[in-house]
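The other protein chains are all here in position, but one chain of the complex has been omitted.
Right after this comes chain A.
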Amino acid sequence: MASSTPKKASKKADSEEYSPKKSQEKKKVVKKDEKPAGKDIRGFGFQQPASSSSKTANGTGKKPITIDDSDEEEGTVGKKPVPKGTTSKHFLSASSSKKPITIDSSDSDSPVPPPSSKKKAPTPKSKAMPSASNSSKRKVLVDSEEEDEEVDDVKPAKKRQSVGGGLSRSGGKKPSYVDESESDSDSEEEEKPNKGASKAKSKAKKEKSVSPMNVDDESESDEDNFIDDDDDDMPKKGKSKAKPKAAPKKATPAKKPAPAAKAAKKEIDEEQEVKEEVKKPAPNNNWRAAAAARAAGPKNPGSKEIPEAEPDCLAGLTFVFTGEMESLGRDEAVELVKRYSGKVTTAPSGKTSFVVVGENAGAAKLAKIKEKRIPTLSEDQFFEFIRGRKGGQLDEKQLKAKAAEEKKIEQQALEMEKREKEEEKERKRKEKALQGTGIAAKKIAPPSSQLWTTKYAPTNLKEICGNKTVVERLGIWLQDWQKNYKSGFKKPGKDGTGIYRAILISGPPGIGKTTSAHLMAKEAGYNPIELNASDARSKKLVENATNIDNTSLDGFFQGGGIQSTSVADVRVDSRTCLIMDEVDGMSAGDRGGVGALNTLIKKTRIPMILICNDRSSTKMKPLMSTTFNMTFRRPSPAEIRSRIMSILYKEKLKIPANVVDELVKGTNSDIRQVLNMLSTFKLSKDQMDFDEGKELIKINEKNTIMTPFTITDKLTGPYAFSKTSKETLSDRMELYFHDFSFVPLFIQEHYLKTQPALTNTLNGGEQNLKHLELVSKAADSISDGDLIDRMIHGSEQHWSLLPFHAVQSTVKPSSLIYGPGRQTGGGGFGSWGPSFPQWLGQNSKQGKLQRQLTDIQIRMRLRVSGGRTEIREQYMPLLANKVIMPLVKRGSDAVDETIEYMDEYYLGKDDWDALVELGVDTMSESLISKKIPTATKSAFTRQYNKADHPIAFHKGDMFAASKKKIADQGPAPDNEDVFEEDEPVPDEPSDKGEADGDGDGDDEVNDVSKDKLIKAVKPKGAAAKGKAKGKK
């Protein structure tokens, strides 16, 4: 092969028509090489006959694994979903083997002399990055294939692919590209010996080698030692030499034979060693892969062309993404799959068709993939796969299902049409009937002029999208209502609804709560009356208007009893059902409405259905016990799809199913909004593609406020700032602005609780140090943020600094410490994920204790000169010795002494409690209060309450409290103090020495009296004071 290189290179210059030929030549060459080696002959056989190969594969009774091939090469091949299990997996290995080949050809084309390349090859590889080399290979592949496929290569390619797939299936390997990279080191070693094309050797090695990947690599290396080299060269040298494009193009055809050969080889080996391979320890691999990824240097977001393919080409396939891809962010990847009608799930399962594995894929996932034998794809393979698929590749089952669905849609649409016509007829009939009579007929709008939401409102149970069981339950409850009424709501019935007179439906907007309620009421033979937020529903109105249990004259004169009342112009009788819509919308204007409603519920004689959005709001609380709670969930897109599709069919609007799904998802399953969006869209266009759909969603996006929890998660998630993340600085700042007072606090709370992704490349002590450095930087940034915050909220009010604050307090710290969360110990609440910021609680606790300390200080002020901080720092330790520790040490004996000290400093019992609470460490409240026996405590309290105590002053709120007391006492405290009439009332009644306080309270007026009091206090002791009071 090496010798052929120069020739090919020259040919390359020519038109592409050559390529097929070339490829064939190459194939042959390969064959020759390999046959001697004694590899699987079958494989070659398939390859050669261009047309027959694919047939053979199928004919042999193997399942068609076409898909595998397609991903690598032109992909046009087989659309059938990859059969589960071993078969599909193999394709991966096949594909990997192919890649090298591709390169091969290219390198043969390329001017680079093979020998030199050989020499170089080992070095770069060994240094590293298997992944780098792989990726470069892949890129080449991609380019070349795109062009090639279009030309003439298609058929041969297909065959080959199918062959490869067929061959590979038997082997039970697990191919992820991660593995490949890991195994590289092994392969390197082997390469050298292999150069001599000693396949036997390689085989032997393979057998020994545990990992499947190794096998692949080896096979590659056997076949084309120089291939590998050239892979390396291609990216590094070949490209730089400005040859780049030509080489890849030609390369493709050449490749094809090779893969097959490899696959064949592999197959043999694999069959022998499947089990061993499976056992290969995953974690080690993973680590090496990560190391390789690192060395690969910066990844290039957007470096790869996103493939375009036929619509629906991924229909029926389920993908799982794991790890970080090179050019594609996770969201984009998901979107890409959806664009082509594929499905994306988060965890691999038996139903997963492919797993796209990126770097740093989770070990657990990889293990699962291995276990379930799910085929894996690298990013490039994934692109190739998409590019190569043809639209609408479905197996019979799916086709059938699809057909059935289409039929259903059609049928539904027909039904709708029929109904519409009937309605129209009816309407006309009525109009006609009324015409002659001269009665001003209420004009019923013709269906065509109605809103879609009205026009297509469900008219029977079948048409309700989602929440089927709940709705049915509602129906049953309504039907049984009268029965239950008669039995006095004592029998719970089958589902426990029998004891409720009313039902509370809750759920997000636009999912058909009101519609269902009306519908079910009608179906159960009730006449629904709706009261919603547009009706005033205050207590009085609710009581009067819905006075079903009528005792008012008003109702009585209208005819008496239940029948007499009317609500919203509808007469209420026993066949009426009251629907209270938007109950949580009862607000300021509807004062007492909920309470009245609740009493109404308790005695209602007609069924009541209450509807609200937020069941957990405090307003709903009274209703919790009296109503049966029924929660409506957002229907899944699948539940809505057929309904929407039939409406679309009827309206002659062409929108593919996957776009409808996107619309539904984009609106959070708000059926009403989807319909409104579509009816508007219909005005301008008759069909919609994926991008238009996305755009439409974007325009109609409801701006939802995310909670700080989700925001923090988003900002510090494991991949939040990885190179593939597509979010811009302003996107992240946007997150901050969702709640700019809370998000920074959450970040501050959370930034110590991650294992930063930036430390992933290190381990041991270095990792810890790096982690600390990152944390320190983040803390500095947060500290900066606080300075900015001060400028914003301080006296200067520089609100224009808000964006700067966003960066410093939120974005920058999270950019440093983003990564998976760490178990932060303690377990239980908040040990995973962001927790609620402590700062708030601690701050208010500080405020509270600060106030108590101020209280203590001001009481002590008469004796002490120090301020608050001095009291806390210097007095408190000693004071604790005097008034707290004695109780701890000596128990009840010390009570008197303690009280004496407290009186000396005008401290009350509350202040004593505060003193205990203010202690930290060995004096902390929890410790101290444990140490003081309860008996002592109660003795202390008793003793303290027994005597009167000097008080430094009376607090304002005490004054207020005493005032209240007076009011309560009413006329009681009378006479005697007649002479004091002029004085504000408070003075007298409080009698007990609070009188003093009162005096203090309005001191400005009568200075002198206070003065006296204070003097009285000072002399010391309770006795004097008591007397003072007595006098009063």
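Rule of thumb we're sticking to: a contact is a pair of C-beta atoms (placed from the backbone, for glycine too) under 8 Å apart; a residue touches a chain by one contact, two chains touch by 3 or more; residues count from 1.
Just so we're on the same page, contacts and distances are computed from a predicted model.
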The chain missing from this complex carries, among "DNA polymerase delta subunit 3", "Replication factor C subunit 5", "COP9 signalosome complex subunit 1" or "Radial spoke head protein 9 homolog", the UniProt name "Replication factor C subunit 5"
Of the candidates A:402, A:694, A:872 or A:909, the residue in contact with the absent chain is A:872
Contacting the left-out chain: of A:461, A:858, A:888 or A:939, that is A:858
Out of A:425, A:468 or A:790, only one touches the absent chain, namely A:790
Checked against the full complex, the residue among A:367, A:775, A:888 or A:932 that touches the missing chain is A:775
In the full complex, chain A touches the hidden chain through residues 748, 752-753, 765-766, 768-769, 771-773, 775-776, 778-780, 782-783, 785-787, 789-790, 793-795, 822, 824-825, 838-839, 842-843, 845-846, 849-850, 853-854, 858-859, 861-870, 872-882, 900-901, 904-905, 918-924, 952-956, 1000, 1003, 1007, 1010-1011, 1014-1015, 1018
